[in-house]
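Report on one structure; see the data block that follows.
With one protein chain removed, the remaining protein chains of the complex are shown where they sit.
Then we have subunit A:
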Amino acid sequence: MGSTTGPRGPVRRLAVGAAAFLAAASLITACGSGDGDSAGGSGRTADAKGVDDGATLTMWTRAATRPQSEALVKAYNASHKNKIELTVVPTDDYQAKVGAAAGSHDLPDLFASDVVFVPNYTTSKLFADLTERIDALPFAASLAQSHIKAGTYEGRKYVVPHTLDLSVLFYNKDLYRKAALDPEKPPATLADWDRQARAVDALGGGVDGTFFGGNCGGCGVFTWWPSIWAGGEEVLNKEGTGANLDSATAKKVYDTYRGWVKDDIVAPGARDETGATWTGVFPKGKVGVMPMPSTTLGLMPKNLDLGVAPIPGPDGGRSTFVGGDAVGVSATSRKVDQAWNFLAWSLGDEAQVNVVAAHKDVVARTDLAANKYSAADPRLVAINQLVADGRTPYALKFGQTFNDPNGPWLSMMRDAVFGDGASLEKDNKAVTASLAD
């Protein structure tokens, strides 16, 4: 890990020297003691299962994916000698906390991160190199490749998928029936979606066609970009330093959303929705069809007859934003083998099926898309199969550009749907400038 904070000049040299000496001493001690500790970030090959010797490991995860992380940790602690102490950090504070901890060399043994922020951490060398360990997994090729790609830097792999959160369309079958729509025929194109949302909205009586987080940049990338991808268009260049968010396909997507706003097809509150409550609207049963995180499927009311479908493009196609958290071992951890034991277990058949799939969450392996739990719910199979079609965008400046409520993307998306969309080209340049900052 690169040096972080510290005074400059002689004091700094002294501090750095002392830290280096202590690190070297502790490394020698650790290696000599034979207690199973290993140097963080060494990348040395271990067996694919790691070490389960009763070590206590610390782990951080963000609140947004808390239920899944807690379920995995609980199951691991119950079946292993190693014990994981999980700390759930408020989602909005996560970057700041990781940054501050990295600065003081105080990162936990394991930390999960919203996958879009992972490139920031890999390039700053906050994670230990897990390349050989990941490659040694018998199911390495079946791991969600969008997460693996997001965690690969200069050819080395640093993270594995932890919790997968896909954007998918949720639609209310009861409302579809009332609106004389076929509940088994969800939208296959953006035009279908538009037509069906308007048909449901026409029911009146507090029923609305659709909903979205109109003041939430993260919601926008998560639910709008799949329509652009499904239309065969890229949103970012390969390096993540340039935006293509003013393309003809993107304009079609914005136009559709603007039409919904103009004609009041959207449930109240979309303009103000900062993302904190946007998933709470659909479960009330008054919205026809809207894109949602797949992780909310397991939290839906039992009596809500809902269907899920891939997010379509303007003229068809399908895609999804493969979000969620990826997890890695911090570069300063001295218990890499034990931490890897948890990671390897969490990706194994037992954890993926009996913990993740049982909780109606998306499995991190494409070879387990159909399993005993998903077999009982075809919606889960549909979601699991989307992993292979999905994308996780890669950009070092993702947070400050797209998630920041004062960043250029939120201005762009609000102008595109609540304004007249006239400044798209200018806004796209601002997004590019932020990405290349």
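The rule is simple: contacts are C-beta pairs under 8 Å (C-beta built on N, C-alpha and C of every residue); 3 or more make two chains touch, one makes a residue touch a chain; residues count from 1.
The rule we apply is simple: contacts and distances are computed from a predicted model.
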UniProt protein name of the chain not shown, from "Multiple sugar transport system permease protein", "Carbohydrate ABC transporter membrane protein 2 (CUT1 family)", "TIGR02677 family protein" or "Biotin-independent malonate decarboxylase subunit beta": "Multiple sugar transport system permease protein"
Contact residue for the chain not shown (choose from A:199, A:281 or A:343): A:281
Identified contact with the non-displayed chain, of A:91, A:215, A:295 or A:319: A:215
Residue among A:58, A:77, A:124 or A:366 that touches the chain left out of view: A:124
Touch criterion as defined above, residue of A:192, A:315 or A:404 at the omitted chain: A:404
Missing-chain contacts mapped onto subunit A: 2-8, 95-96, 99-100, 102-103, 120-121, 124, 126, 215, 267-269, 271-274, 277, 280-281, 399-400, 403-407, 410-411, 414, 437
